[in-house]
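Subset of chains shown; positions unchanged.
When the chains are written out, they are named A, B, C and D in that same order, and each has its own residue count from 1.
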Amino acid sequence: MSVVVTGTPRVPPEILRAFAAFGVATVHEAQGRTGLFGSHMRPIYPGARLVGAAVTVSVPPADNWMLHVAVEQCQAGDVLVVAPTSPSDAGYFGELLATSLRSRGVVGLIIEAGVRDVAALSEMKFPVWSKAISAQGTVKETLGSVNVPLVCAGQLVLPGDLVVADDDGVVVVPRRSAGAVLAASEARERKEEAIRARLKAGELGLDVYAMREALAKKGLKYQPAAAED
Amino acid sequence: MSVVVTGTPRVPPEILRAFAAFGVATVHEAQGRTGLFGSHMRPIYPGARLVGAAVTVSVPPADNWMLHVAVEQCQAGDVLVVAPTSPSDAGYFGELLATSLRSRGVVGLIIEAGVRDVAALSEMKFPVWSKAISAQGTVKETLGSVNVPLVCAGQLVLPGDLVVADDDGVVVVPRRSAGAVLAASEARERKEEAIRARLKAGELGLDVYAMREALAKKGLKYQPAAAED
Amino acid sequence: MSVVVTGTPRVPPEILRAFAAFGVATVHEAQGRTGLFGSHMRPIYPGARLVGAAVTVSVPPADNWMLHVAVEQCQAGDVLVVAPTSPSDAGYFGELLATSLRSRGVVGLIIEAGVRDVAALSEMKFPVWSKAISAQGTVKETLGSVNVPLVCAGQLVLPGDLVVADDDGVVVVPRRSAGAVLAASEARERKEEAIRARLKAGELGLDVYAMREALAKKGLKYQPAAAED
Amino acid sequence: MSVVVTGTPRVPPEILRAFAAFGVATVHEAQGRTGLFGSHMRPIYPGARLVGAAVTVSVPPADNWMLHVAVEQCQAGDVLVVAPTSPSDAGYFGELLATSLRSRGVVGLIIEAGVRDVAALSEMKFPVWSKAISAQGTVKETLGSVNVPLVCAGQLVLPGDLVVADDDGVVVVPRRSAGAVLAASEARERKEEAIRARLKAGELGLDVYAMREALAKKGLKYQPAAAED
């Protein structure tokens, strides 16, 4: 059942570049609140951020052999997305693999397992989102697959899909809808810009979003605090 | 059952200012080891710190409508304290709401749920303590309440109570006892100052705190390590 | 059953100094993937790092009396390793104890429980690995033991053992095998240095580690992505 | 700060008896979805169930001394509600304390910590809801309080409040509103009885609850599955 799929199509580079302007929360909203990875996926340093095209890797528990296989399938602008077939916190990935990926132009790693060498990775500014940090090593005994459909942190990721990750988490955008989600993200951002200015000036969200009538209709009551002695 | 209580009394501003000198651990000790929120409440950036008067908000799961309602009830020196009626990790709060709160002088947020836009919030230095970080959006469908008694992270918070938060966590001080706890915090700090100097100079806590007799009475024995070959 | 063992032998200072060059992941590999603490043990600030000789402390839940007893048993180059007899997240340790330990030359703390004053500890650059951060205070009522064999975060630690900790976690090396593990760490580091250079230059791990034959033998297949419409 | 409050008023026995007909889910709904303990509170055997008047106990971590103090304050129909001041999984309670409570007519225990002797407790049919099961013993060193306001598993419990617990969890009803919640529970049960009969007969909830119009208004669309080759 182990296979490496080669030559998978990716979301185009100009789309990747355009998404650099948008955060995970914006993209997640812009595509109808779908595609968000579980919140246990955390960046290894604050301020980490990436946009890339997914190379997916299904790995056995505590066995990182397939990561070496996957490196060869990577090109500039890719992000490695890795999930084990059974839960594992072992340290699948460290500074040597990051050095190898960077030499190919890979922008980062998303892994629902553990990583190590995080001091070195942070210094290199190689962004990683993981479930755990652990120095525990892995073996190279069992095969997995590269560029097959993958469920990672509760989301389905197909090879070539767009992945955006920042301090808020990780979101996947299907390759074919990336253009539409880009347009929706831009629209959302423009709208928020106008609202931000009004809120900064002291206007209330209740008025900016015209919520008062709906609240009253639902039955919201205001009552003064009881007098005190 | 939804209500917004208006005009609630707050702990006075001069008390808020005086508490700026004390950390959560000191305040927690000074009021007899009560009022500490559960340790799952973590700041979104290191060094975050606040002292404020609580505006409490009870919210439905994954619905942030009441936060917009609560903003109008806030004044300078307040801190929003939010808990959902059923557990939720959704991202109730982000940069737009922070912008709105800051324009009213609100000093930060304590929420037993998720927040998002944490990169922007960190850059704004808007301090937040939360249970989770998640880009997952919320809806605006169901009412909750503002300025009612609230259990948040295992503690009872009444509107107007004093809240102190730092890297160690979050503690609530009942409004009416804030003055007494302030005095006790000052006394504790003075005492610790003297002890700190002695410990720094190399004296042992065993002597500084005069523990040797009590330890011996409890039966503590000293024995040399076994000789090795 | 409470005892303080005095005059325990330690791993020698020159060994401690030599280990300063190696991270937890390297040491863990060099001693055959043993000795790693559970990944719930996290540093209180990024970049924390230490090498020390273990002074072990077995403490009752939420009672830090024995930490004061342990301080007297510490000498320069030691690290305090603490585990409670029943799980506890209470804040056993803060800035005053750190001040006292530092005055004796202790290099840091490993504790499978909570700590507090983390802002102050971070400013002092006193490195701590803990299971929790909590302002919750402890009592001084019940005895424990110092310098007895201790299970901490799933590992057996004997007094005088070598402990290395960094952003990746914590590893213990038995005192008597520290010399051998040092040699193995140096060998591993040299080997990795050569590999790092080749990977940085763009060579693939598949070739550097000569994995292609073994993968083929296990049955790995490559197949081109399906054509798209 | 330790105190034992004596002679606290309880919810009357006839109210306790009347609640025997209702489960936790019904009572929770009937009082507006408030008062539910966190779902980490689980019964030690399936089918456990109780209705009682709360005797509250605030205990130190891993110290069960106050449980012995609390027994004396109990009368027939009471339930002990216990929470530690800092999280603890220690086994505070076992078969001897259960024997003592039963001899006074106490109907069970709710404890946000650990219990032990669960085989014996199950055989006695002494119902307990706890956060953990652990043989770990506790000490008798530090005072706590009995019959003070208590936050347990995220809910505020006052002495004398009504507590209902079953396989679904634990709910608290404030003493003064117990009569009203009883009436609402009865009304809810009657309404559900009629609905149950219709659903059993094969009618759809969509029709029984008349939801079709509201769903259509929100924009729900039906579409046939794509044809397959």
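By definition in this document, a contact is a pair of C-beta atoms (placed from the backbone, for glycine too) under 8 Å apart; a residue touches a chain by one contact, two chains touch by 3 or more.
What you are looking at is a predicted structure, and each value in this text was computed from that prediction instead of being measured.
Taking the whole complex of the structure file rather than the 4 chains in place, the copy count of the single sequence reaches 6.
We adopt the following convention: only the chains that are shown with their structure count from here on.
Touching subunit A and subunit C at once are the following chains: B. At the subunit B-subunit D interface, residue numbers used by both copies make up over half of all numbers present, so the two copies contact each other through mostly the same positions. Comparing each option in A-B, B-D or C-D with A-C by residue number, the pair that reproduces over half of the contacts is A-B. Taking each chain's centre as the average of its CA atoms, subunit B and subunit C sit 30 Å apart.
Residue positions of subunit B touching 2 or more other chains, listed in rising order: 33, 36, 39.
Taken together, the touching pairs give a contact graph of some other shape, not a line, ring, star or complete one.
Here the chains touching each other pair up as A-B, A-C, B-C, B-D, C-D. Partner subunit C is touched in their complex by these residues of subunit B: 23-25, 28-29, 33, 36, 39, 42, 46-47, 49, 166-169, 171, 192, 195-196, 199-202, 204-206, 209, 211, 215, 218-225, 228. Remark: subunit B residues 1, 32-34, 36, 38-39, 85-87, 149, 151, 154-156 touch subunit D in the complex. Contact residues of subunit C toward subunit D in the complex are 60-62, 85-90, 134, 136, 139, 141-142.
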